[in-house]
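For this view, one protein chain was removed and the others were kept in their places.
Right after this comes chain A.
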Amino acid sequence: MNHGMTSEDFVLALERYGGNLSRWPRELGEAARALLVQSPASGAALDHARAFDAYLRANDPAAAIEPERCVKIIRRVMAQTHTVSDDRGSSVWRWRSLACVAAPVRVSALRFAATALTAATLGVLAGRGLTQVTDGEMGAIVANSGVVVTTAGLAALLHQPQLMLAEPQ
C-alpha cells in the first residue's frame, strides 16, 4: 500500500528534496505518505530531515535584505543606464527590438489614436510621479514586493513603446 516505496527510497528522497513533502514530486510524496503510515523509522527520518531544514532556514546567511540596500542597488543601476545606453545598439537595432515587442499589437487607427493620447497623458503624469519617488517610498515598494507602481502609471509605461512601434507599420 506504499506504492512500492521502501525505507531506503524514502531516505534517499529526503536527501534529494528535503523534509517538506509538499515540495516533492506529487507521486513520490503520495508514496512517502503511504509509507509513513506503517513505518515509524521513516517517521523518525522525516523528523530529522525537517529539523535540519528548519536549522538552515533559521540560519540563512541572507535572511534579511534591507530595503535600503535594495534601493541603493536600484539607484546605482538607474544611474548607469545612461552610460550603457549606447551599447544597446543603433537606432535601427532599437527599432527592430521595438518591432518585436509590438508585433502582436494590432490596433485600429482610431483606437490607436485614442490610446496614444491617453497613454501620453498618463505617461507624463506617471513620469512626473515616478521621478519623484523618494528612497523611503522605494523602500516601501521593495518591502511590499509585487505591488510596485499601480494602474495608470504602469499602463502608460507599458503601452507607450508598443504604440510607438505601431506607427510605422
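What we mean here is this: a contact is a pair of C-beta atoms (placed from the backbone, for glycine too) under 8 Å apart; a residue touches a chain by one contact, two chains touch by 3 or more; residues count from 1.
Just so we're on the same page, contacts and distances are computed from a predicted model.
The chain that is not shown carries the UniProt protein name "RNA polymerase sigma factor", picked from "RNA polymerase sigma factor", "Porin", "Response regulator" or "Spermidine/putrescine import ATP-binding protein PotA".
Touch with the hidden chain on the side of chain A covers residues 12, 15-18, 23, 25, 48, 51-53, 55-56, 58-63, 65, 67, 69-70, 72-74, 76-78, 80-81, 84-85, 87-89, 93-94, 96-98, 100-101, 126-127, 130, 138, 141-142, 145-151, 154, 157-158, 160-162, 164-165.
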